[in-house]
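For this view, one protein chain was removed and the others were kept in their places.
Up next, chain A:
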Amino acid sequence: MSQSGSRTARSRATVRNVAIAVLSVAMLVPLYIVVVNAFKPQQEILLSPLGLDLGTATTQFLQDAWTNPNFPVVSGYAVTLFLVVACNVVAIGVSVPTAYVIARTPTVLFRVLLMFFVAGMFIPAQIILVPAIFVLKALHLMGTLPGLVLFMSSTMIPFTLFIFTGFIRMLPRSLDEAAAIDGASQQRVLWRIVFPLMKPIVATAFILNALSAWNDFVSPQLILGPGSSFRTITTGVYAAVSSYTTNYEIVFPTLLLAVVPILLIFVLMQRHVMSGLSAGAVKG
């Protein structure tokens, strides 16, 4: 009885593992297609899209993609990284003091203020971009990196502020009160005592904001303009690929250059990315 029970348990585990393996392979097939076809000429891609003949494999098309004037790879990465860092600095920098004040001032006014900020989480960024363009125009920030950073940061503030407020509320009040009695100013208490304790939630906000900044296409495309000298990875890929979607000698190498670094970062940081996401959702 117990033996047959363990046997069914074992065969059930086998079925489960096979199912997991099959599904994992299925998820990876598109990525595999990009990788192998990035090294093949058009004719070979069309004839055998899944194979890779090492005899005829070439890095020629990757080199062409690397030097494609539509998608300046190095500067595209530089601009995108700059956006990730700058937007996070702005969004986190302004959210920390605001969240601190809201969390530590239990009055109706500040509760309403929190709701006012949180309402922004229900506004899709690419939808509000159309009217935001007119604000940026009025501020003479249209077509500039500062304008882009400000807009992207503004869309990150609601969520960042929300999870920060929830986190600070759970920190013991006695901490900052003791420091305040010792004569430390409010700013000092915030940045020297509270902020260091916020490390895990700041990391969560940073990762989620970084993902959305890294992958944003609409904001840089519309705010910088398609003719801008600044290209991000996404606007560069669009410029390089959108008119040539059946020229696979361009499509696959360009996509490979665009996805490899972010996938490497993901592989190295996957535990943080995935736990950050669930932490953010639980707090949200």
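By definition in this document, a residue touches a chain if its C-beta (ideal position, glycine included) is under 8 Å from a C-beta of that chain, and two chains touch if they have at least 3 such contacts; residues count from 1.
Keep this in mind: contacts and distances are computed from a predicted model.
Missing chain, UniProt name from the options "Molybdopterin synthase catalytic subunit", "SDR family oxidoreductase", "Sugar ABC transporter permease" or "Proteasome accessory factor B": "Sugar ABC transporter permease". In the complete complex, the hidden chain is touched by one of A:145, A:184 or A:277, namely A:277.
Annotation: of A:75, A:144, A:186 or A:228, A:186 touches the absent chain (contact as defined above). Listed residues A:39, A:61, A:100 or A:167: the one in touch with the omitted chain is A:100. Counting over the whole complex, chain A has residues 16-17, 19-21, 23-24, 27-28, 30-31, 33-34, 37, 45-50, 90, 93-95, 97-98, 100-102, 104-105, 113, 117, 119-120, 122-124, 126-132, 134-137, 139, 150-151, 153-155, 157-158, 161, 186, 190, 211, 214-218, 222, 233-234, 237-238, 241-242, 245-246, 248, 251-252, 255, 258-259, 262-263, 265-267, 270, 273-274, 277-278, 281-282, 284 touching the chain that is not drawn.
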